[in-house]
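Every protein chain of the complex appears in place save one, which is left out.
Entry: chain A
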Amino acid sequence: MAGGAASGGSAASDTYKEARHWLLMPSWLVLGFFVFAPVCVMVIYSFLTKEFRGGVIWEPTLAAYDQFFFDRGLFGDSDPTLQWTYIEIFWRSIWQAGLATIMSLLIGFPTAYFIATRPDGTRALWVFLITIPYWVNLLIRTVSMKFLLRDEGPMNDALLNIGLIGEPLQIINTNLAVQLGLFYSYLPFMVLPIYASIERYNFTMSEAAADLYATKFTTLRRIVLPAVKPGVIAGCILVFVPSLGAFLAPDLLGGAKNFMIGSLIEEQFKGNAGNWPFGAAASMILLSMVLVLLLIFAQQQRRAGAAT
């Protein structure tokens, strides 16, 4: 998604050169005013003092970031010690998103490979089947997952009936439920970019490897994987990034014990107990992590582009 959009195409046609600034004006106005400006205001808010009931006082301070990393005791006068509560929530989010990414890769790679090696006629149909679930409302998909995984849900019923388990598995409200939810939410994002790079892979290279007595596994590991690495990395980023800031899966499937960044941020803006500068600071930290990942990704893609 990111790579294709950033280039904007190489065709340097200039039929509408004179009108280009007028044509861009509406998007600048709307996106500048309602996306770019809000992100800037959020940055400012993260450095402001919180007011008692959800607002801010216009006094610059680092209090929000300080609260994130340090504990200064009940009255704020003790020596600062590292505050693990929020760091742990971020760490858990990275861990959960990471596991969801690995699960998607394990299922997504073989799927992408299988689809890319189908004959021309059926390939588009397989891709279409992978795309459909992505366009179904994320909330509905998460609710479906909750319904399926419940203690008395259809999955436990089925497993009990075939005698695989003696009593219902308790999956809902565990870390596993959140991982499964994230995995299920973003699985199509893993398959599609990997599929796109395998489709461009030249299979005569696999043949050459086989001719030189490479085993199939060696061929996969030493020839196919390096060739399709940009697609694999793109897939991992596209699953990891939205999983990191996800709100619905941890909220609906995880329960109160499996808090992630998304829920921490949301909590700061609900009701009167919220701390807006703190919520803005947590959002800033999340945004910085994502931007670093996207930069690494962009560099990786550029290097891959230069290599070919």
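Here is the rule we go by: a contact is a pair of C-beta atoms (placed from the backbone, for glycine too) under 8 Å apart; a residue touches a chain by one contact, two chains touch by 3 or more; residues count from 1.
Everything that follows uses one rule, which is that contacts and distances are computed from a predicted model.
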| item | value |
| --- | --- |
| Chain left out of the displayed complex - its UniProt protein name, from "Protein-export membrane protein SecF", "1,2-phenylacetyl-CoA epoxidase subunit B", "Spermidine/putrescine transport system permease protein PotC" or "Aspartyl/glutamyl-tRNA(Asn/Gln) amidotransferase subunit C" | "Spermidine/putrescine transport system permease protein PotC" |
| Hidden partner chain, touching residue among A:Gln83, A:Asn173, A:Ser206 or A:Gln301 | A:Ser206 |
| Of A:Ile94, A:Val143 or A:Ala304, the one touching the omitted chain in the full complex | A:Val143 |
| Among A:Ala63, A:Ala100 or A:Ile130, residue touching the chain not depicted | A:Ile130 |
| Interface residues of chain A (partner: the chain not displayed) | 1-2, 4-6, 8-9, 11-21, 23-24, 26-28, 30-32, 34-39, 41-42, 45, 55, 107-108, 110-111, 113-115, 117, 126, 128-133, 135-141, 143-148, 150, 152-154, 184, 187-188, 191, 203-204, 206-207, 210, 216, 219-220, 241-242, 244-245, 247-248, 252, 261-262, 265-266, 269, 276, 279-280, 283, 286-287, 290-291, 294 |
